[in-house]
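Here the structure comes first, spelled out in structure tokens, and everything after it is commentary.
Missing here is one protein chain; the remaining ones are kept as they sit in the complex.
Labels run A and B following the written order; every chain starts at residue 1.
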Amino acid sequence: MSLFGAVIALGVLALIFGVILGFAAVKFRVESDPIVDQIDEILPQTQCGQCGYPGCRPYAQAIADGDDINKCPPGGEATIKQLADLMGVEPKPLDDAHGEEDVKKVAIIREDECIGCTKCIQACPVDAILGAAKQMHTVIEHECTGCDLCVEPCPVDCIDMVAVKPKPETWQWDLDTVKENIKANSIPVKVVE
Amino acid sequence: MSDVKTVNRDFNTDIIGQFPGGVHPPERKQPASSRPIRRLPLPAELILPVRQHIGPSGKVLVEVGDRVDKGQRLTEAGLSQGLPLHAPTSGIIAAIEERPTAHASGLPEQAIVIHPDGEERWGNKHALPDYHDVEISRLLELVQEAGIAGLGGAGFPTAQKLAQQKPLKHLIINGVECEPYIAADDRLMQEYADDIIAGTRILQYITRCDSVLFAIEDNKPEAIKAIAAAIDDDTQIKLKVVPTKYPSGGEKQLIELLTGHQVPSGKLPMDIGLLMQNVGTAYAVKRAIIHGEPLLERVVTLTGEALEQRGNVWALLGTPIQHLLDESGFNPEKKQRIIMGGPMMGFTLPSTEVPVIKTTNCILAPTDHELPAPGPELACIRCGACSDVCPATLQPQQLQWLAKAKDYDELEKHHLFDCIECGACAYVCPSEIPLVHYYRKAKAEVRNIAREKAKAEQARKRFEARQERLEREKQERLERHRKAAEERKKMQQEKASRPDSKTDSGDEKPAGKSAAVAAAIARAKAKKAAQAAKDNADEDSSAKGNES
Partner (left out) sequence: MSFKIAPSPHGHNQRTTSEMMRWVCYALVPGVLLQSYFFGPGVWFQITLAVATAVLAEMACTVARERPAFSALRDNTAIVTAILLAISIPSLAPWWVIVIGTLFAIVVVKHVYGGMGQNLFNPAMAGYVLLLISFPVQMTNWLPASTISEHSLTLWQTLHTILFEYTPAGYSVEQLRAGIDGVTMATPLDTIKTELTRGYTLTEIYQGPEFSYFAGAGWQWINLGFLVGGLLLIQQRIISWHIPLGFLAGLCLPAFIAHIFAPDLMPGPIVHALSGATMLGAFFIATDPVSAATSNRGRVIFALLIGFIVFVIRSWGGYPDAVAFAVLLANMCVPLIDRYTRPVVYGHGD
């Protein structure tokens, strides 16, 4: 008898909670942006074209139209996961036909070798390179997305992609890296007398 | 203890509020609190990170090989934040290069390295024994130029904190020093009580505040006596003796203790009419104004059982930690930890070649016996011990689940950023979960995401701007094409209509006319060719742009 009571009580409780949850879901639903904007929000905006589209927004449009979510190497796993959450599909591993996830990089122009051909400026999707014809060019480091597109066009190969160095304020509290940080940087002391 | 009681009775010690949680770790302030502050011989080199603890780095004013005087300015402070840097002693600039910093990451930063010459030769000092007829803005400038930063907490530039113009209810001087082991402020108060009170009065003058609450924890009877004596019968400065509990020295906790108010989340104490300064800062302000000496040194507690001579020392900023250890009989054990700061909030140093910075209050070299390393992390049993001791009334266990699940939205909803990283939760957690470490990681990650997001947003804008520009250029080009085409058309029409006109008017010179037309056609052709060539080039580049 009280077994039934318990079962019924549990059932009723579960039902009540269910109703509350359902109600809350309806009541507190947030009006959302159009899906393309939401997808574009998630994409890393590197604008590198590795996904096969001319920039992130076109790829966002393509995803909204049903393309796979695993074509963006700069975003990597994290982006795929977020996209999967947003689109309500299973996350899949990165499609390596489009490239592999890599550390963050920025372009650096070896300025003494630059001939001022402006080819890199034309290639840069975010206008992160400064310079005029016949003049030395330079990369605005904090605007560079590390998309790699300027490397290829340079006729004298003076653009390097270098990994972004961690700084104390951007360090992610990964204690395992501390030993390396120290080792990599203990330069022998120069004595100037 | 009885000492404290008598002191309690003699002075106004009524504490209005109390803060939730808190822990009572073994204090272990002896013997550092009972030994006079020592002076050490000069180290072989001083390492001064150009970038101060908070704020962008200043412009370096010296070059390698320069001779500098004691107190000479080495960097020009940036406009908003940032502080100038001074040579802590006279010597030669030996290098300006990247050196590991006093930071948990051990990452290198640009630093000026000085080899002291041992002469201790001072540069110009602008002493100002009577500041009462000096403009407040000038005093603020002097504090800024002296490079004074909060010596207790995060190292925020003091002048900027003082400059916030809002009426103050109380100026709070924090001599609580609640963290175990550390006795730097304690000793400073015992030995320099008069200077601290003089500094307090300068701070009072600058902030035009007539009520000072001077807080000291009741485990420092000697300091309480000294400060009480220095205050004497100044009724504007009230000595408040707060009960010993960690972290009562935290800015927010002390405010709640003394005033019963909480600083609203995301706001500053200033917003509720309060300003807090550390005793060390008050001392530095006095030295800066009255003696014209910039901040060049600070008291550092050297303690822990791996050191033979425990106590406090005056350490020049930039002194390598190794030098301090060498001077205190360091017997490292296997897997020795060197902690900068106290046992609750300090961080381990990967190398002893990092320098003392303005916020370095303690170097702790404990044996494993006195501060055993935590055991393996077990699962959370939801015992709630952590939330019982959290001074911010957070739910550490909940934060921990969320941090492990990397649910950053929920973490912010659970007020992760109100965590003061005091470590009380991890101290009591029976499952020995390094809770604070998870929060730090999560905070860094949240900040990182925000940074990336801002950057992505910027990149998107620039990309869109570029797309627009390309589009505009294309439109302009099309417009030019159209115009050229129209011109062509017009000319052809003219050409077609000409025979008629000829028949109409009859007597024009056909040869001359046709020559003019031929010339125009040739011109148009040339123009068209040039345009086409240009177009091709443009098309090429824009096509490339679109591929990207």
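Assume a contact is a pair of C-beta atoms (placed from the backbone, for glycine too) under 8 Å apart; a residue touches a chain by one contact, two chains touch by 3 or more.
Bear in mind the structure is a predicted one, so any value in this text is a computation, not a measurement.
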| request: Have a look at B:Q160, B:T281 or B:Q397 and name the one touching the chain we're not showing. | output: B:Q397
| said: Among B:P129, B:P167 or B:G266, exactly one should touch the missing chain; which is it? | reply: B:G266
| request: Spell out, residue by residue, where the missing chain touches chain B. | output: 19-20, 23, 25, 180, 252, 256, 262-267, 332, 335-339, 341, 343-352, 364, 366, 371-376, 378-384, 387-388, 391-395, 397, 415, 418, 423, 426-432, 434, 436-437, 440
| Contact footprint on chain A, counting only the chain that is left out | 1-3, 5-6, 9-10, 13, 175, 178-179
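The definition used in the following text is that only the chains that are shown with their structure count from here on.
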| said: Going by the contact rule set out above, which residues of chain A touch chain B in the complex? | reply: 40, 43-49, 54-57, 122-123, 125-128, 142-143, 145, 147, 149, 153, 166-168, 170-175, 177-179, 181-182, 185-187, 189-193
| query | So in the complex, which bits of chain B are touching chain A? | reply | 45, 64-65, 92-95, 97-101, 103-109, 113, 115, 350-351, 353, 437, 440-441, 444-445, 448, 451-452, 455-460, 462-467, 541, 544-548
